[in-house]
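The other protein chains are all here in position, but one chain of the complex has been omitted.
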Amino acid sequence: MGKVLMKGNEAIGEAAIRAGCLNYFAYPITPQSEVAEYLSRRMPEVGGMFLQGESEVAVSYMLFGASACGERVFTTSSSPGVSLMSEGLSYISGAQCPAVFVNIMRGGPGLGGILPSQGDYFQATKGGGHGDYRLLVMAPASVQEAVEMVMTAFPLAEKYRNPVMILGDGLIGQMMEPVEFPDDLASEPVNKDDWATSGMDTRKSENRNLVKSLYLSSEELNKHNLHLKAKYDRMRREEIRYEKYNIDCDYKALIVSYGTMSRVCKTAIDNLKKEDFKVGMIRPQTLFPFPEKAVNEAASKNSCKIVISIEMSMGQMVEDVERAVIGKRPVRWYGKCGGDVPTPEEVIDVIKSMVKEA
Amino acid sequence: MSKTFKKPECLSDLHTHYCPGCTHGIIHRLVAEVIDELGIKGRTVGIAPVGCAVLAYNYFTFDFQEAAHGRAPAMATGIKRVRPDLIVFTYQGDGDLASIGMGEIIHAANRGEKFTTIFVNNAVYGMTGGQMAPTTMPDQRTTTSPFGRNVKEVGMPIKIAELLSALETPGYITRQSVVKPKYIVRAKKAIKKAFQYQIEGRCFSLVEVVSTCPTNWGLTPVQAIKWAEETMLPYYKLGEFKVPE
Partner (left out) sequence: MEIDLDGIVIIAGNYGSGKTEVSINLAVNKKRSGIDVCIADLDLVNPYFRTREVKGLLSELGIDVIVPPEKYLQADLPILSPVISGMIRQPCGLTLLDAGGDDVGVNVLAALADSLGGKKYNMIQVVNPFRPFTDTVKGCLKMRSEIEKASKMTINGIIGNANLIDETSVEDIYNGYDFVKQLSKESRLPLRFVTVAAALMPDIDTTRFHCPVLQIERQLVPPWKRAVSIKPVI
């Protein structure tokens, strides 16, 4: 199949179907409602299931129930909706069920605004819900990448028996780009007979399965948490993904940026190149696990005077960048989060002045 | 001579954690007997609540999920939408269903989700230690209504069966009790009917069961039964409130 022109939100919906997920529960919220609108037309065509739940809280538990009985399932929402789903995310993580959540971020806190933002970095990578859980978080920078990340999210969620979150922003959801759906990313669900409550007859088993997150004995709960931690540590070893940009030259500054913001940074880097002003970039594709080693190594380059985290939030990812750089270079932050995306010109000015001061 | 009393296959050998005089054990048994009799153990998934029955999954021998407070109907919806062939029931108390999970139960009932809810109403939060529930009776003392439920401040107890039967979507809604043997027989019939409607794919079904909580009511088991009969049953009338066409 050739390329089609799709909005990020539509492409995300289609990608889930192509990945082999035919179950979608959601609640409308700008700027991601197009996913539900698209799938409400598309799911009946492919024999899939679409249900609009009564709230994001309920939707997250619809995912929990469906996933716990062994089926592939996903939802999409935007920032305030993801806050409501965070309770469910904690339970789903605790009960070790695979599920895919997409957050098309808008400005916050509270109702904020409907324009693009990256203000949910902490929520996605550090919790949001209660307890010691992590999500595997991927951040697409194009519609094509959103498609690929959604398609890979399902087998990853099953590999770790943990929710995976695709963290996009309003622009990724709303903009149109040509996309292709790579057939080789379609996957069969793994066998879940050892844990899923799929019905004893379905499994032809005498043993019942139990899906729960309750561990009343302190010893058992600690053991459970150590088991979860081991999974998150394995993610840190096996799932880190990032893109290097203009990293083979003697750059004066290293930018760390993701999603929509990283595309503005690329334009800025290209334009600076024409003035022979060299800037490199690491673009994390996974936000958890964060590419700490890659950032550290890139920051260590002799020519590099400064590391700048550029994000559409008031300084969230910069904390992970600081952790990665561990004092080797000064780390600065630049960002905006009212909804206006910084322009390449603004980014160029910021880089120049920060390099000058460094 | 054959045995007249034997443990249902669907109940485990574990001793329950329920207090003396608590009716959860009876209700568990009724559910287990019905599932045995209908021969659906191998395709049943139960959903445990948050509340005294949080550990209900230990006492049944088929697949179980453990929900968050009030969210069991959303989980049941999730299962039935992706696996309509499974038989699903939620087991919920009054704090779980009528307070924190009111949104989930109303919308699941209104969508006509084809699962069954066993709603145990004992007019108090048991698990968290005897606080006021939406179904706590007027003037009833609890740890958060130490001077008795003041209906002028917190309103009248919610009648869930009546509330849900007001929905236009077809359903099977009934209120039963287990505080006397004669009620138990009827309650079992109702539970069986509820599961049958589900098996036939006909409608949402909910059986409210008026129960006791001697421990949190501060009464002996015998006194608790008397209180339930004299105080709760006149307000929470037993019977079928809605039957599908």
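Every chain is named by a letter (A and B) in the order it is written, and numbering of its residues begins at 1.
Criterion: a contact is a pair of C-beta atoms (placed from the backbone, for glycine too) under 8 Å apart; a residue touches a chain by one contact, two chains touch by 3 or more.
No experiment lies behind these values; they were computed from the predicted model shown.
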Checklist entry - Quick one: which shown chains sit in contact with the chain that's not drawn? => result A
Checklist entry - Quick one: which of A:18, A:161, A:203 or A:263 touches the chain that's been left out? => result A:263
Item to check | Of A:114, A:186, A:214 or A:358, the residue in touch with the unshown chain | outcome: A:114
Next on the checklist: For chain A, which positions touch the chain that isn't shown here?
Outcome noted: 3-7, 10, 14, 30-31, 34, 37-38, 41, 113-116, 170-171, 174-178, 260, 263-264, 266-267, 339, 341-344
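Rule of thumb we're sticking to: only the chains that are shown with their structure count from here on.
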Checklist entry - For chain B, which residues are in contact with chain A within the complex? => result 41-45, 47-48, 54-55, 57, 60-68, 71, 74-79, 81-83, 85-86, 103-104, 107
Checklist entry - Of all residues in chain A, which touch chain B in the complex? => result 23, 25, 49, 51, 53-55, 57-69, 71, 73, 87-88, 91, 95, 197-202, 208-214
